[in-house]
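In what follows, a single structure is set out as structure tokens and then discussed.
All protein chains but one are shown at their positions in the complex.
The chains carry the letters A, B and C, assigned in the order they are written, with residues numbered from 1 in each.
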Amino acid sequence: MNLNSFLLMRHELILIAVVLLYLASEIIGGGKNKRFSLNFAVVLFLAVTIIGFLPISTGTMFGGMYQTSPAIILMKNILNAGAFIVFLQVVSWLKKEENDNRIMEFFILIVSTLIGMNYMISAGDFLMFYLGLELATIPMAALAAYQVYNLKSAEAGIKLLLLAALSSGIMLFGISMLYGASESLYFTDLIRTMEMNSMTVLALVFIFSGLAFKISIVPFHFWTADVYEGAPMSVTSYMSVISKASAAFVLMSLLFTVFAQLKEIWTPILYITSVLTMTLGNLFAIRQRNIKRFMAFSSIAQAGFIFLGIISGTQMGMSTVIYFLAIYIFSNLAVFGVAGAIYNQTGKELIDDYAGLYKTNPALTLVMTFGLFSLAGIPPIAGFFGKFFLFTAAMESGFLWLTVIAVLNTIISLYYYLLIVKAMYITPNESPIAFFRSDFYMKMGLILATIGILVIGFIGGIHHYIYNLSFGIL
Amino acid sequence: MDILSLLIVVPVLTILAIAFTKNYKQVRVIAAIGTGIQLFQSFNLVWQYLQERAAGNTAIMVFTKSYIWFEKFNIKYDIGVDGISVALIALTGIIVTAGVYASWGVKEQAKEFFIWLLLLATGVFGFFIAIDLFTMFVFYEIAVIPMYLLIGVWGSGKKEYSAMKLTLMLMGASAILLVAIIGLYIYSNPQGGPLTWNILELANVTMPIEMQRIFFPMAFVGFGALGALFPFHTWSPDGHASAPTAVSMLHAGVLMKLGGYGALRIAVGLMPEAAQEQAWFFMILTAFGAVYGAFGAIMQTDLKYINAYSSVSHLAMILFAILMFNATAMNGAVLQMISHGFITALFFSLIGMIYGRTHTRDIYKMGGLMKVMPILAGTYMVASFASLGLPGFSAFVAEMTIFVGAFQHPDLFHRVATILVASSIVVTAVYILRAAGILLMGPIKNDEFKSLGDALWYEKVTLIVLIGSITVMGMAPLWLSDMIMKSLTPMLQGFVTL
Amino acid sequence: MTMDFQYTILIPILLFFSFVYNILWGRTRSPKIAGLISTTTILIAAVLSYYTAYQYFFNVGLVNGSYEKIIAFKMVWLHFSDTLVVDMGILLDPISIMMLVVVTTISSMVHIYSFGYMHGDDGFARFYAFLSLFSFSMLGLVVSSNIFQMYIFWELVGVSSFLLIGYYYQKPSAVAAAKKAFIVTRFADLGFLVGILLISYVTGSLDFAVLTDPNGPVMLQGASLGFMGLSVMTWALILIFIGGAGKSAMFPFHIWLPDAMEGPTPVSALIHAATMVVAGVYLVARLFPLFHIAAPNAQYVVLAVGGFTSLFAAVIAITQIDIKRVLAFSTLSQLGYMMAALGASGYGAEEGIGYTASMWHLFTHAMFKALLFLGAGSIIHAVHSNNMTDMGGLRKYMPITHITFLIGTLAIAGIPPFAGFFSKDEILVALHQSSHFWYWVEVITAGLTAFYMFRLYFNVFWGENRHYHHKPHESSLSMTFPLMFLAFMAIVSGGFFMFDFGAFISSNLVPYDIHIHWDIAGLSIFVALIGISLAAMLYLKPSGISTKMATALGPVYKATYNKFYFDEIYLFVTHKIIFNLIARPSAWFDRHVVDGFMNMLAWITNFVSGSIKGLQSGQLQHYAMSFVSGAVALALFFLYFMTR
Partner (left out) sequence: MIDGIGLQEILIVSTIMFFLGIYGFFTRKNLITILMSIELILNSVNINFVAFNKYLYPNLMQGHFFSLFVIAIAAAEAAVAIAIIIDLFRNIKTIDVEKVSSMKN
């Protein structure tokens, strides 16, 4: 092990450096120059995102505690890109007076969670995994409670934090069982020694629930709606995409590596929870009036679809999960971007407020429509391809009826996505949201998200690329 | 760029061009130009196709092109046409053109209207040229989803409810269909090896019968719902009633044919064994639907409802004929798709024009329109005659072919079903003449109507195009029928009986 | 075959062009032009028809002792399958040529007549367009070489009939009548269609040449018992006959014909008396070998339906007061004669006398019934009423109409030397050979015919003078010329002045001599005279006897006057049963049950969604409980599952 091998951790190291730079700029500038702070944060992160895509070698460190593979690196890059879009979209909100002097705080917290997620993804050991998870969670609670004098925000923060603590407690209990059963917590050791007994099954279930909590799988999902609603729009957006995607990725890799021997246990678990998640998520989503809450349930339902890919247990399924996650990130960011833009401008976040939006803000509406259609899975927008491949993967592994339930659920989901479309295009409104111009960053954020959801589907090579990377996991 | 892909590219370019227009006048001119080119392309395709066949090309699909799309799933942008799709492409070209002229008067959000309309058309064209199930399905959904906004924004009546119902039912059906399509893919290579979405390759594969039993009904119902298969037709009356004119035209004229085409080519064509096994059940549904739709139409007072139920009845014949598994009946099915496409588009355009003048669609509020608007009323009369299957018009050719084909089954069950379906043409006469009688004849009920004008030039374009198509097909059906027949023969080779 | 008959294609095609021109451009041009175009084309068609008849009968003539069936023109119109092919062709044989002559003659007369009758009407061009359409369709029908071609034109004459009955489209009764005619015939056509389908399946052919070849394989096919004790072929032919019965308004499809008199009178003369309504008879005659050889049971059905209709219609005709309706019922009755004759006919030269008689009666009836209708039109034109109660003593005002009408009446009553006598005599001869029961039925009908026709005649031209708003006057030449021409035909188309009909038309195309059977003829003349004298007694001078008789007969009279309530029965069936018990419920069912089910799915989803919203209580601890219980439940379940 030499200094060079530290470069395997390039993503994390750079992010840590970014946090430090942010901190330094805050200390030096005192946060007085709002404009500079924002530009600095965004531009720096753009650089980070771009650097992330530079070629990098893969391998393990710390005796296997830290590992990277092309798929992991891709995932990190997707997270970076997603976070970058969030950064773009958050600028207009941070500019507001209420956030004076706290701009860098936001960026520092958010990059911290990203570091946590990166470590979590790269973990080769449950300790590393746990640390990453907590690093991703605790600043998130702080972010959720970011709006200090807002009850909802504080409520969201405490709900997230306490429930996350409970969930990690339970997960830790499971990890301790695993430790008791198999001597080591290194994944490589666990893969070797894993066998089915009551301790490992218990460990599987508890670790699964801990991650399911992060992905918001029914019945571990209840925090989602309240936290999403209470947290600031950008935090919600970030949570719904980056946090969820990373957890889903980790869950997938854990199941396929550490718990590969317990496949016959986790397959039915995924089956049941997936059905429950899709169905309940959809049923709850139908009656939501608040866009954030609505997106919370929508994202719950989407999580159920992710399981279709995981459950298939094939390379095809896994690569499609990553593919789907990428699409999901862009789609959600498109929707949240528009919702955020509107919220920042008018403070409105009810779906009814969107009535007549098309007449006044056609461009925003179009982006929102793309995002919603992508989530609903309507071609030629990327979401369709993601879902279609998930179904194909699941059916290829013989999950016919699960797929049937899933497609029926897409119809319910289509219904509530169309409700927003209806509000924007059809419902007449005496006083619609007036026309407004978004700032440059917001525009870029929306454009990038839109390009993402359009391009990922049309360019078949992307899926092919992901497929070839995924060898790292199996 | 090959001749088939241009069929998608041109409407897409038209959409882009429309996106940069300034006002509704530019929009409609560009739309007219775009669809004009498209119409020319469609006819050119028919011509090229006939040339190709005349030159001795006996491949099942001609003008095939294949580009890899998603390599790992073996998804390709596979395109190609045979006689059936060529015929339906020509139909689409004509209806879209007529539809654009029928919406000449759209001024409110004209840009968006034409964009969605052309997007719908793009989906339809793409569907007909695709021979890769995935690509086909993508285009299928592209064709369906614009309906929501087209009805929701530009519709009338309880448009939001109708649009939502239509979209959900159709997308629900397509969701079921999606499962069937994936099923076809997964069982496309029983011996192991690469799987395929390609229809031609799938046709050579026999899926295990127990899987066919699951996937055939899914595919048939999935497509059937779009083809107004009883009892999945209820989106149609509300949807048509609320939709704006051109949308009704395109939807009933073209989009609903996607259902029949898919049921023929995919459900029955690729899973023939299960199809034959389960045909009896769907035959009961379709035969019942044919009569039921006709009876349902008798007591309606809203013109669009009458026509919607009439469509239910006529489209049931298509699905019925498809289940007969012989070339004659299936030929009739395709002819009926085309014929019904023209006729129903004509009807809906007329209803739209009449509604635009009288502002009511209730037949009892109108009467004696023959006196005030002889061209429109006369055309309505012609459309009525065409719809009730009079010789000289396309529907006669189609229906007779269906009946003759269906009658080739000597057993009592088929006989009774066929006669039941045939009897629907009498009921059709009842409701068509009832509507025409009340609407066009008798004394003028409302004095305000006396000052109404007759058809304008762009309306005449719509009417002439459609009537021309109906009569040409009705009077000289041979070339069309033979073209379709030749393409059906290879498809039927996989069938066990007849 | 030495003659080339290809030019015959012009006969229908010319009229089609005339139709297209008039319907598209007639409205905007002078009405005169429309009329002239139509009339010219039909006259050309008539001339061509006469020429064809001359060529066929005299130049080509007999080949090996019989007439040939000549396919003058043929093209494939549609392939159903390799064997089932629909051709558009022209088949020339004696009956089709006869029909060509009849149709073009009557049609020409009606065209000329209408110049006067329809003068000044708004829809003059439309009227002529439809007349052309009708003539085109009818000519196409009669020359059909293929049963499917016949079906095609069959439908087209149906629609032209619809258009012409509903010509006065602003009159609700005309619209209703047009619809009724169309729907009733369409219903019957369903039988025709199914019959064609059956035949096509059984024989594998649609071509008349194949189907009617008495020595061909077709005669034996479909002979096996098919359904309910009858052979498939019998069923097929009965179904086809249903089609014919619908078009020829045989009982029980007769209800549309009286109402069809709502159309302009020339139309009634052309379509609903002389040409279209005989299509059913022509159809049976066309398929005669099949009926006779392959399905005698079906032929008996033809006889029974024809015989019954002729009596039934004659009885109703006695009580009607609308002159056009009287004529309509008399048409029904006469058509019944023709059908009965076909039903009673044998196959062969002499044995096939019924066939010859039927065709002959078709020919003569076309002439005198057109004459009567046009006469009636002339009267109506003068009096502006249809009711004979509004008429009387018109002989003084309208001499030409009077005389020609009388000739027509005598012809239909079967008084020699007028045409009807000869053809009717032959029919009675045929019936006498075949079935005594139906023979007597028709003899009685002959008497009734004479009675009701003279009742009409006396009531209109004799009896007391009415007070007319305008003094009735004789019609213009364009109207009286056709009357005179047809009166001439009504005299000469019978046996004395005209050639022997059997020399041209027989069931097996072999000519033979026919002669009057005076024993039978004598009886029929006697019966007719009784009828005439009765009519003279009751109606020549105003007398109260008829009304007294009507009151004496009471319910019988009323039932007859109301056409035995058949309209009401049909009305009940359509409105009460079909509309109220099927259509309305199925519309309701669709909206509330089928659609209701779909809506219910949505409602249930919403309901469930609403009822579970309480789960999201906002309470942190509830969330935790759900979390923990979820995890524990999964754990327990899988631990249990594992230990099993």
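Definition applied: a contact is a pair of C-beta atoms (placed from the backbone, for glycine too) under 8 Å apart; a residue touches a chain by one contact, two chains touch by 3 or more.
All values reported here derive from a predicted model rather than from experimental measurement.
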For this session: Quick one: jot down which shown chains the absent chain touches.
Result: A, C
Exercise. Considering the whole complex, which of A:3, A:28, A:54 or A:151 touches the chain not shown?
Worked result: A:151
Seminar exercise, completed: Per the whole complex, from A:91, A:110 or A:141 the residue touching the absent chain is A:141
Seminar exercise, completed: Checked against the full complex, the residue among C:173, C:551 or C:617 that touches the missing chain is C:617
Seminar exercise, completed: The one of C:321, C:403, C:540 or C:628 in touch with the missing chain is C:628
Seminar exercise, completed: Per the touch rule stated above, chain A touches the missing chain via residues 126-127, 130-131, 134, 138, 141-142, 145, 148-152, 154-159, 161-162, 165-166, 169-170, 172-173, 175-177, 179-180, 183-185, 225-226, 229-230, 287, 293
Exercise. Given the full complex, what residues of chain C touch the hidden partner chain?
Worked result: 613-614, 616-621, 624-625, 628
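One rule holds for everything that comes next: only the chains that are shown with their structure count from here on.
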Exercise. Among line, ring, star, complete and other, which best matches the way these chains touch?
Worked result: complete
Problem set entry | Chain centre separation (chain A, chain C; CA means) in Å | 77
Seminar exercise, completed: Whole-angstrom distance, CA centroid of chain B to CA centroid of chain C, is 36
Seminar exercise, completed: By the touch definition above, chain C meets two or more other chains at residues 602
Exercise. What positions in chain B touch 2 or more of the other chains?
Worked result: 168
Exercise. If you look only at chain A, which of its residues touch chain C in the complex?
Worked result: 158-159, 162-163, 166-167, 170, 196, 198, 201-202, 204-206, 208-209, 213, 218-220, 222-223, 225-226, 265, 268-269, 272, 280, 283-284, 286-287, 412, 415
Exercise. Which bits of chain C are touching chain A when the two form their complex?
Worked result: 602, 605-606, 608-610, 612-613, 615-616, 618, 620, 622-624, 626-631, 634-635, 638-639, 641-643
Exercise. In their complex, what parts of chain B are in touch with chain C?
Worked result: 165, 168-169, 230-231, 233-235, 237-238, 292, 295-296, 298-300, 309, 327-328, 368, 370-371, 374, 378, 385, 388, 390-392, 396-397, 400-401, 403-405, 407-408, 410, 418-419, 422-423, 425-426, 429-430, 433-434, 437, 440-444, 477-478, 481-482, 485
